[in-house]
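For this view, one protein chain was removed and the others were kept in their places.
And then chain A:
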Amino acid sequence: MDELDLLKKDWKKNESQYPKVSEQEIYAMLHKKSSSVVKWIFIISVLEIMLWTAISTLTADESYLKTLEHYHISSLMNIFTAVNYGVIAVFIFLFYKNFRNINTTDNVKSLMKNILRTRKTVQYYIWYNLGMIGLTFITIMIATFKYDNRINEIVARSSSTDGNTLFWIVLIGFTFIFFVVIFGLFWLFYRLIYGFLLRRLHKNYEELKKIDL
């Protein structure tokens, strides 16, 4: 008997000894496409932090730093920045962990659990960023009203005239609108970038739910 025939004999004998992969497990494999979405979430979050770092490095010139000093928020802003990088680093780590988890999952149930967890992490990330933007905006506004010479001058001049109340209404109104616009733009930015990926994850989750019934 030649070598290959001997091998063939053994090959046939083992025909029924292979592991059996269930239909559920096959479905889970097909829906692994979630892992590529999660991979993108991770990549984009890294790119995003690089973008913000680049912008803040490029715009932080001497006059900006002087303004912060003048507003008495220089050290507060440094604390904000440090905390922000710390928190974002944790989020990036979580995104990476989610990606690893989804990549190594091979059953429908835990894949679904991982998708939900990832969605939640991204949602928290968006809310954290928007919150941070709001907090920074409010801090800067308060400091501006308190320490900016030109603003103080305008305020002083208007306070001495008759239209006092109207002036404050207009001022607060404009500040509020400005805040809403800035906040809205950031919200839109996050909705566009992460919203798309979240929707894909959600779709995949819904398909998995049907399988899991």
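What we mean here is this: contacts are C-beta pairs under 8 Å (C-beta built on N, C-alpha and C of every residue); 3 or more make two chains touch, one makes a residue touch a chain; residues count from 1.
We adopt the following convention: contacts and distances are computed from a predicted model.
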Expected UniProt protein name for the omitted chain (select from "Sensor histidine kinase", "RNA polymerase sigma70 factor", "Xanthine dehydrogenase family protein molybdopterin-binding subunit" or "ATP synthase subunit b") would be "RNA polymerase sigma70 factor"
Of A:30, A:89 or A:151, the residue touching the omitted chain is A:30
Even though one chain is not shown, chain A touches it at residues 2-4, 6-8, 10-11, 13-15, 17-23, 26-27, 29-30, 32, 106, 207, 210
